[in-house]
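Only one protein chain is missing from this complex, and each of the others stays in its spot.
By letter and in written order, the chains are A, B and C; residue numbering begins at 1 in each of them.
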Amino acid sequence: METTKPEALRRMKSIAGHVKGIERMLEEDAYCIDVIKQIQAVQAALNKVSTLLLDGHLHSCVTTAVQSRNVAERERVLQEIADVFETATKV
Amino acid sequence: METTKPEALRRMKSIAGHVKGIERMLEEDAYCIDVIKQIQAVQAALNKVSTLLLDGHLHSCVTTAVQSRNVAERERVLQEIADVFETATKV
Amino acid sequence: METTKPEALRRMKSIAGHVKGIERMLEEDAYCIDVIKQIQAVQAALNKVSTLLLDGHLHSCVTTAVQSRNVAERERVLQEIADVFETATKV
Partner (left out) sequence: METTKPEALRRMKSIAGHVKGIERMLEEDAYCIDVIKQIQAVQAALNKVSTLLLDGHLHSCVTTAVQSRNVAERERVLQEIADVFETATKV
């Protein structure tokens, strides 16, 4: 397991608590803008987890694959990086 | 309560389940890229909730405030819209 | 003309110069990451122009429409705000 996964897990547990808090805000009919701001805070926190995981992935699987002689595997992992980057620009 | 809040709550409960699923993926040492893709799916779902809430807010609080004679209140709600829009371009 | 448009125009002219600079970087075969960073800087600058224009729009057209008795027009301008917000979460 990359060393980034335990940290990512810790952060996801915190994000799960944040999401529950937003549910409660909605149940208690909180002011919409306050809810939206909390949703945006969760998204910023999720961005950090993604970056953390990508960083770990680059230093483990990607490095291994790129150093291997398996061209298809190499191509696959590089394409995955380009794909998540493209999606990152859209969410 | 705006009619958008129950729908937003329903979606947040689904998102909470999705977040729990990502925690499990991390605990089971899932492939990083698969986890990142699930995080991006959660972010897209959160974007929909924000848009839904903003839509409800525009048709309720914003409309009421803009139609009122209270200039300070009017200014406050318009500034809030500009603020969440600015943050939306950053997360 | 809202007072925000001259400022938006000034910023767009600066962005046009920035885009030309990126073209030159590509012509001179600059390092890819440096080009991507400049593209991201242009996108941050464009976000500021969008926010500026939205702010001006809220204080002019939106305020006028919401205060009018024309329900269809009111609905139209509020829907536009929700639409650009939704797109902002995706680009």
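The rule is short, and it goes like this: contacts are C-beta pairs under 8 Å (C-beta built on N, C-alpha and C of every residue); 3 or more make two chains touch, one makes a residue touch a chain.
None of these values were measured; they are calculated from a predicted model.
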Subunit C residues that touch the omitted chain in the full complex: 1-2, 5, 8-9, 12-13, 15-16, 19-20, 22-23, 26-27, 29, 31-33, 35-37, 39-40, 42-44, 46-47, 49-50, 53-54, 56-57, 61, 80, 84, 87-88, 91
Residues in subunit A touching the chain absent from view: 47, 50-51, 54-55, 58-59, 62-63, 66-67, 74, 78, 81-82, 84-86, 88-90
Footprint left on subunit B by the chain that the document does not show: 89-91
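As a convention for this text, only the chains that are shown with their structure count from here on.
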Chain centroid nearest the full-protein CA centroid: B
Geometric centre distance via CA averages, subunit C-subunit A, whole Å: 27
Chain centre separation (subunit A, subunit B; CA means) in Å: 17
Separation of mean Cα positions, subunit C and subunit B [Å, integer]: 21
For subunit C, residues contacting two or more additional chains: 89-90
